[in-house]
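Below is one structure; the comments refer to it alone.
Just one protein chain is left out here, and the rest sit where they should.
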Amino acid sequence: MTHLAQFAQQFDQIFVLAKHWLLGYVPAGAQPLCSAVLSVAPIIIVFPLLFAITTLLERKGLGRIQNRYGPNRVGPFGMLQPIADGVKLLSKEDIVPITADHAVHFLAPLLLVSASFMDYAVLPIGRNMVIVNLNAGVLFFFAVGSLMELAVFMAGWSSRSKYTLLGAMRAIAQMISYEVPLVLASIVVIMQAGSLSTVSIVNMQATYSGIWPHWFVFTPWGFAGFVLFMVAATAESNRSPFDLPEGESEIIAGYYTEYSGFKFALFFMGEYIGMFATSGMAITLFLGGWSAPFSFLTWIPSYFWFFAKLLALIAVFIWVRGTLPRLRMDQLMNLAWEFMLPMTLLNLLTAGIWHFMPAGPSRWLVCSTMVAVPCILLSRGLKHKKKFQVHTYHYSE
Amino acid sequence: MSTATLPTAHFDLEPMTGPSKEQLLELSMGPQHPSTHGVFRMKVVLDGERVVRLKPVFGYLHRNHEKIAESETYLGSMPYTDRLDYMCSITNNWAYALAVEKLAGIQVPERAEYLRVITGELTRLQNHACLIGFLMQDMGSSGTPLMYAFREREKILDLFEALTGARMMCNYMRFGGCRVDLPAGWLDQAKKVVADFPRFLDEYEQLLVSNEILMDRTQEVGVLSRELAVSAGISGPMARASGVDYDIRKVDRYSIYDRFTFRVPLGSHGDVYDRFMVRLLEMRESVGILLQAMRAVPAGPIVDPKMKIRGFRPRPGEAYGRIEAPKGELGFYLVSDGSPNPYRYRVRPPSLINLTVLEDLCVGRNVADIVAILGSIDIVLGEVDR
Partner (left out) sequence: MVGEGILKGMAETARNFFGSFVSKDRLTTVQYPEEREPRIEAARDFPFLVYDGADWQQGMRCVACQICEKECPPKCIFIEKSKDKKPDANGKPQFYPAVFNIDISVCMSCQICVEVCPFDAIKMDVDYDLSTDDRFGGLLLNKQRLSKSNDYYRRIHPTEAAEVDARLAGERARQEAKAKAATEARLTATAVQPASGEPR
C-alpha cells in the first residue's frame, strides 16, 4: 500500500487504535469493563457537544432565514451561547407543581435521556467504530427508541395540568402513529441487506461501482424509503411541522410546561439526541453510513463522512422548521395512516420486485413508476376532493 | 399534610347536552398566552380536542377611554384615539376627525384630503402585513413569514416617523385637515416604498399561498356564513371574505375615495383562508390607490384656515363619523352640548363587534383551530377594551 493510503487508513482508525493502546495498560480482568467505558465515553462526550452546537446553528440558521442575525453577542459569532444557555438553565429554580406526582415527574427526563443515549449503541460512527455489533441491531434501535414515547407520556401525565395532559395525549398519539411508517420504511433496507445488523448494512453500501457508491438512497425504493423515513423521523422527534405536542403558540409547551431548569434542559437534550440518533439510523440505512460519496474520496476518514451527513440532515431539519407552519392533530394522523402507511407498504412491494428483477434499466423503470404513480394519483385525488385548492376571488362591481 | 385538591371548575354556562360534564375539559386560554394578540382570555370547554363551548373574557386592557374623553377637550382626545387600535393610529385619528368635522360642519381642503388618503392607505398596508405575519406565526411557522412582513412594515413606519414624528402614535389628523405638511423628499421616498411593495407580496404568495399545510389548516376552518355576518354586524375584510359586498369607502364615498379606481375583493367561502387572501388582495388594491394618489397631490393649505386649535366649541348636536378602518367599520359617535368637552363620546370598535361571533366559528373545531380563527378575525385588544 502506498504511504499515503497507509497514513489515511491509520487516521481513519485512529480512535480504534487509541482504544486498543489504552486497554493495553489495563489488567486483563478489568478489560471488558474498561473496553465498554472507553467505547461509551466518546458518545457521551461528542453527542451532547453536537447538541450544543446544533442549538446554536439552529438559532443562527433560523435567524438568517428570517433576515436577522442569530445570537451574536456571547463570544465571537455567538459561539459561547450554548454555554450561557447551560449556565442559565442550571441556575434556575426547580419548580415542581405541588399536585404533581413527584416520583414520575422526576424520572421522566431521566428516562428520556437514557433511552436516547441507548440508541447509539448500534450506530456505526466509522469503520470498525460501533459500540456493539448486535445481530438484531435495527430491531434493538427501534425497541429502545420507543421508550422515549413512554418518557413523554410520563412527563405530561405526572404534571397534573390540563395543558400538559393535552400535550401528552397528542404526543403519544403522534409518536405511536409514526412508529409504523418509520419501521416499515426501514424494512425495505433490511430486505435488501438480508440482515438486521447495522454494521453489515453499512458494509453492503460501502462498495463502489466505478466512482458511484452503492448507497440504497440511489434506488427508487431507497429514495422513497428515505423520504418516508425522514418525514417519520421528523414526527418522532416532535419537530416542526409536527411539533403540535409542544405547540408553542397554543398550549405553551405541551408536555413539558411544568418543567424548569435542569430538567427542562434534559428534555431538550433528550429530544435532540433522539433526533440525531434517528438521523444516524437514516444515514446508516440509506445514506451509506460512514462511506464516502465517491470512490476517490475514501482517503477522508469515515467518521468525518458520518458527521458530515449528520450535519447535512440537521441543516435540512432546520430549513424545514423555518419554512412550514404546523400540522394540526387530525391532519398529522391522516398523513400517517392514510398516506404514509400505504406508501411504505407499496415501497415494500417495489423493493421486492427490484430484488427479483434482473439488473438493468427495466427494473429502474418499473420501480420508479411504482413509486411515482401513486404520488401523482394522490395529488389528483386530493385536488379532486377540493381539499387543496387555491381559491379564486372575484371583485365587486 | 394532606395532598392538595384541585379546585373545582367554575364554569358559569348553562348545562349542556351531550357528553356528561365529567368528561369535558375546561381550559382557560388565559390572559397570558403567546397567541391571543394581547391580554385576552378564552374559557374553552373541550371534549377531547373538539371545542364544545367558548366564552371570551376581555376587559384586561380597559383604560376608560370614553370617560376620559368626556373631561378632555376635543383636541385633547386625539392622541388618545391613537392608542385605541394601536397598530393603525392614523385611521383612528381620521375617524375621529371625520366625526368632529361632521359635528361642527368643518370643510377639509384638497391637499389635506390627499394626505389623509395616502397615510390612511399606508396604514392599511402595514396593518394587513402585520396580520398575515401574525396569522402564520400563530400557526407555527416559527416566525419566518412574520419577519418578512415586519421587514416591509418597518419601511412604512419610517415614513410615518419622517412625516409625523412618531412611528405608531402618530397624532396626525386635526379637525379640518392634517397637522403637518410633507417634508422635502417624503413623497419620493414613499413612492419608492410603495413601488417595492408588490415584490414583497409576490414573495409572500410564493411562500404561502399554495402551501399545502397552510391550505389544510385554513380552508373550511371557521366558516362564517353570509347571513350570520350580516346579522352580527361584521364589517371589514372579515365580512367581505364571506361574500358581503360592503366597503365603506365605496358606500359612503367619504373623503375623496370616489376619485380613485380600486376594486374590492370578495371571498366566497368565508373561511380563514379567504380572510387571509382577501387581505392580501386588499393590499394590492391599496398599492394601486397609493400610486394614483401620490401622483396627484395638489398644493394648498393642509388645514382649514378658519379652524383654531384652542377654544373649539362645536354647536350642540350629535354626529356619527365612520371610515373603513383596516379592521372594519370604525365609528365615533359624538354628542356635543356646546361646551369644549364632548357630552358623550362613543367608539364603535370593529374588533369587538367582529369578536362576538367567535364562539359560533369555533364550536366543533379543534383547539388548534381556535388560534387560527382568532388570528383571522384580526383583533387588537386596545380597541376591544378601549
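First chain written, first letter: the chains are A and B, and each begins at residue 1.
To be clear about the criterion, a residue touches a chain if its C-beta (ideal position, glycine included) is under 8 Å from a C-beta of that chain, and two chains touch if they have at least 3 such contacts.
Source: prediction; values computed, not measured.
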Task: Chain not shown: contacting residue from B:Lys55, B:Arg151, B:Lys191 or B:Arg284 - done: B:Arg151
Task: Sole contact to the chain not displayed, among B:Ile156, B:Ile213 or B:Ala372 - done: B:Ile213
Open item on the list: Tell me which of B:Tyr80, B:Phe175 or B:Tyr254 is the one touching the absent chain.
Closed with: B:Tyr80
- [ ] Spell out the interface residues on chain A facing the chain that's missing from view.
- [x] 61, 64-69, 319-320, 322-324, 375-376, 378-379, 382, 388
- [ ] Extract the touching residues of chain B with respect to the undisplayed chain.
- [x] 72-73, 75-80, 82, 144, 148, 151, 154, 158, 161-166, 169, 171, 179-180, 183-184, 203, 206-215, 309-310
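As a convention for this text, only the chains that are shown with their structure count from here on.
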Open item on the list: With touch defined as at the start, can you tell me which chain B residues reach chain A in the complex?
Closed with: 3-4, 6, 25-27, 29, 33-35, 49, 136-144, 146-148, 151, 207, 209-217, 219, 245, 247, 250, 263-269, 273-274, 277-278, 281, 366-371
- [ ] Show which residues of chain A lie in contact with chain B when the two form their complex.
- [x] 62, 65-68, 98-99, 160, 162-163, 165-166, 170, 240-241, 243-244, 247-252, 321-331, 387-391, 393-396
